[in-house]
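Only one protein chain is missing; all other protein chains are in place.
Letters A, B and C name the chains as they come in the text, with residue numbers starting at 1 for each one.
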Amino acid sequence: MPIARLVLAGLAGLLAALIVADMFVMHHPAFGIDGTPGFAAIFGLVASAAAIALAFGWGQIARRRETAAEEEGRDG
Amino acid sequence: MTAIASGSSLLGLALVIPTVVAVLVMLLGRLPNLRDAASLVGALLLFVTIGALLPDVLAGARPVLPLVTIAPGLDLVLRVEPLGMLFALVASTLWIANSVYSIGYMRGNQEPRQTMFFAAFAVAIAATMGVALAGNLVTLFLFYELLSLSTYPLVTHKQTPEAMRAGRVYLLTLIGASMILLLPAIVWTAFVAGTTDFQLGGILGGKIGPLAMAVLLGLFVFGAAKAAVMPLHRWLPAAMVAPTPVSALLHAVAVVKAGVFTILKVTVYIFGLDTLQATGASQWLVYVAGFTIIAASLVAMTADDLKRRLAYSTIGQLSYIVMAAALASPLAAMGAAIHIAAHAVSKITLFFAAGSVYTAEHVTKVSQMDGIGRRMPWTMAAFTIGALSMIGLPPTAGFLGKWFMLAGAGSLHEWFAVAVIVVSTVLNAAYLLPIAARAFLKPAGGPVAEAPVAMVVALTATAAGTVLLFLFPEVPYRLASALVSR
Amino acid sequence: MSFLAAIDQHLPVIVVLAPLLGAVLVALVRVEIASWPIAVLAALISAAAAFRLVFVVEQLGVVSYRLGGFAPELGIEYRVDAVNVLILLVVTAVSLVTLLYARQSVAAEIDGGRVPWFYAMMLVAMAGLLGMAITGDAFNAFVFLEISSLSTYTLIALGRDRRALVAAYQYLIVGTIGATFYVIGVGLLYLATGTLNLALIVERLPDVVSPRALIAAEAFILVGIALKLALFPLHAWLPNAYGYAPSAATVLLASTATKVAVYLMARFLFGVFGIHVEIGPVSVTGVLILLSLAAMFVASLAAVFQRDVKRLLAFSSVAQIGYITLGLALANPAGLTGAFLHIVNHALMKGAAFMAIGAVLLRCGSSRLDDLAGIGRTMPATAVALTIAGLGLIGVPGTSGFVSKWYLVLGAFDDGKGWLAFMIVASSVIAVLYVGRLLEVVWFREPGKAALAASEAPLSMLLPTLLLAGLTIFFGIDAEMPARLAGAAATVLLGGHP
Partner (left out) sequence: MAETLLLAPWLPLIVGSLLVAVLRGRVQDIVFVATPALALILVWSLPQTAGPDFNWLGLTLTPVVSDSTARLFGTAFALAAIGGAIFALPQRSSAERAAALLYAGAAQGVIFAGDLVTLFLFWEVMAIGSALVIFSNGASRAGLRYALMHAFGGVLFFAGIAASIGSGGTAIRPFAADSIGSLLMLAGILVNAGAPPVSAWVADAYPRASWSGAVFLSAFTTKAAIAVLIRLFPGEAALIPVGLIMAVYGMIYALLENDIRRMLSYSIVGQVGFMVVAIGIGTPLALAAAGAHAFVHILYKGLLMMAAGTVLRATGTARLTALGGLARSMPFATCAMIVGGLSLSAMPLTAGFVSKSAIMQALADDHDAVAWFALTAISAGSMLYAGLRLPWFAMLRPSTPRPATLQATPAMKLAMGGAGLILLAIGAAPGLLMRFVPGIESVAVLTSDHILFQLQLLVGASICFVLFLRLLVPHAGTTVDTDWLWRCLPQLLVKAGSALSRQVLAALSLKSRVDTRKIQAISEAWVQRTMHAGNWRTGDIALVATALLGICLLIAAM
């Protein structure tokens, strides 16, 4: 998927630029670590990955193929 | 002095008017229009009579009318107090609605033996007035029995084997329980307290131990089987074979209300709320009534027959009142009193609607009610209002009593009672709302065709009353406050 | 001296003599058609005299009438006070109503030739009972006792069922034993005091040297009377006797015979021996309470299991007599008032009940419980009377039964015997069972063949039945009059002045 790779590259470049920019601004950290330049980027990546993992995992366990279709059909 | 004198004559009138109506109805049997007019006029007159008593009672007067002295120390006396006033007011008001409705129903269904029906009805109202206005236990008992007897021909009105069987269960349960339990309770009370007069604060305080008091309370509660506390509830669903106006009379106007009225009156005026509270003699009843509420609601959920479902709903609602009485707090007692009125007006609406549906389409089962709300919008709208009131949702009367009951239970930290009310509210919604949903949401399947006008007028009026009682609860509230104030 | 005043003087003797003469007249005339009017007339005169006596006694307190003018020691004294005037009133009134009722019932149940005998015996029985009640002489009471008993045996034997003969025979033997005991007791008293006049016996008792003789006399007399009044456990003759006698006879016996015996017992207990006398370590009241309670419970329970309504009501009578003797045993104003009230009330409601059953017997030919099924639909008025009577037996408020039980309970509490009050109430619950069973059958069962064929009782039977039922209701709502009379009787028995 070249488009996807293109988008990915673009996003990565954007993120790099943001991290670089982050090094030049004055931080007001509340917990210390959140003032580290680029923290948010890493946190965002990790948190999103964790969220996807969590959701996917839960989906594997709790997702049912059948919908409550008969009722949805009746209820509209 | 004059006020009291006129008050006593009004008391007499309250008994005389329905009696005269009964006689007139019998005499006018050949002239149906005049006969039914007699019922209506009588109902209006009775309402005016009772209404005329109201200002005095609210002002603190307690008119007395001694009827007869059986023997020294054994009197039949009428005496109005706030609770009796409330009950009389409810019964006399609903008699009007019920008369209008009955005329529509009896004619609409071409029922036989209408003269007998209206006459027995009037006698039942007279007995109800006697119960409401009784000044002591003996008087109350007499009219209580008269009420059982006079409603028997109504329950067996159809005279089918099933109706006769139901009438048998009805009479044997009610009379049997009152003879075996209520009467001994009254005699016991009389000799412990030296009187059977209703006195605010009770007459038993300090004269009887807590255990004996609990037993005595049990005799009263189960003796007044009209209150249908389990396990003495079977007569009520059985009596469902009666025509709908009779069901309305049983469930809303008179009979079951006479039962809970007796229990409430006994807790307030014989035991005394403070005494019960101090001794804890009524605690067991909270559990029994709570069980009845939940169990009845569960049974109601499984009932497909509309009237049967409503009957179990009544059993549950009655036990609210019993449970509130057993909580023995002023707030809960107020709730119980107000709920007598609130349940009456909303349950009569539900039964009127059920009868209207039966008259128009001969539908008796919930499962047959698809789309009926679209064919009979007035009827089912009224039904829905009644159902909301059963659940206790504002803006309907059912909210009022529940409010005080919960406040009473909460202030006493009776969390069992609170839990029962919470759970049963959900259950009430679960067995009543589906009917409304089914009626309105399923396809109509036919043109609009309402029941006879008289019936629609009556049920619309009571449905409106259910809302109006919520908006203007002044009279029941003040009477209920007067009940517990000293 | 006006004519009325002259009659007033002779009232006591008129009360007894009227039925006795009536009996003789009936026996002489021996015409079926004439016997009933004569009997009714005799009863009417007697009842009128008794009614008048009530007023006289209320004015004078005590009316003493010396037969032949002899002094009490030699002759016989009729002595009427507040106690026995009530009994006289009940006996005459009920007898009158019974006779009014009897005509069609008797015509149906008794062979034509025996009808005059029946009325004659009814009048003799009535006279005997009245005599027992009115006399102030212990031996004279025995004579009247025998008169009433002998006529009663005959009446029972006139029942059309063959078992009636057995019942009559049984009652004959038992009654004779009772009478014998009684007369032995009276003899012992005579030996001790030298007189048969009750008032004189009382005067002389303090001088009696041998208390043993006295106690023996008391034992003989009380057991003898107890047999006659069917005090538990000496009641076994009663269900058969009542069950198989002709309906009209049953009404008379059930309403009056045992009541007079109760009166006699009360007279001896309170007037002669004193209620608080003890036989050895056992107090009379204690025994009496015990036996009364046993009667109330055991007989009521037995009634529950009866299959014949007349026997059911008969057992109920045994139980109800238990209430009355309980009231005697309480020996306080309220208890005694209750006892005497119950004598009146029980006469009314048991009379009504047996009359109703007599009507059913006439129409259906059976008094078996099963045959009464659904009778409420074909004989509604009779069934209503039966219902009222039944409610009275339970003691439902609004019926006279409630008022008398009320006084009994009151008496129990006055005596500090709360448990006794509880027992009274509890035994009423058993009454609920047997009455409920009866009413259930009458009103709620599907009518059987017999019931369907039946029609409402003839007016001549219905009216007396309804009259007694109506009085049961009336005295339940306004008990002022009977309560006053019973209260006066209680006061007299307890030694006060009326």
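Observations on the structure shown:
What we mean here is this: a contact is a pair of C-beta atoms (placed from the backbone, for glycine too) under 8 Å apart; a residue touches a chain by one contact, two chains touch by 3 or more.
Keep in mind it's a predicted model, so treat the numbers as computed, not measured.
Shown chains touched by the hidden chain across the complete assembly: A, B, C. The residue from C:P233, C:G286, C:G365 or C:P380 that touches the chain not shown here is C:P233.
Summary of contacts with the chain left out: across B:L219, B:L388, B:M455 or B:L479, the touching residue is B:L388. Listed here are the subunit B residues that touch the chain not shown: 388, 391-395, 399-400, 402-407, 409-411, 413, 415, 418, 421-422, 425-426, 428-430, 433-434, 437-438, 440-442, 473, 477, 481.
In the full complex, the hidden chain is touched by subunit C at residues 169-170, 173-174, 177-178, 181, 212, 215-216, 218-220, 222-223, 226-227, 233-234, 236-237, 240, 279-282, 298, 301-302, 305-306, 315.
Against the chain not displayed here, subunit A makes contact via residues 4, 7-8, 11-12, 14-15, 18-19, 21-22, 25-28, 30-31, 34, 38-45, 47-52, 54-56, 58-59, 62-68, 71, 74-76.
Simple rule for what comes next: only the chains that are shown with their structure count from here on.
Rounded to whole angstrom units, the spacing between the C-alpha centres of subunit A and subunit C is 104. Per-chain CA centroids place subunit A at a distance of 64 Å from subunit B. Rounded to whole angstrom units, the spacing between the C-alpha centres of subunit B and subunit C is 45. Those residues of subunit C whose C-beta lies close enough to touch subunit B in the complex are 394-398, 402-403, 405-407, 409-410, 413, 418, 421-422, 425-426, 428-429, 432, 436, 440, 444, 476-480, 483.
Across the complex, subunit B meets subunit C through its residues 68-74, 76, 138, 141-142, 145, 164, 167-168, 171-172, 175-176, 179-180, 183-184, 186-188, 190-191.
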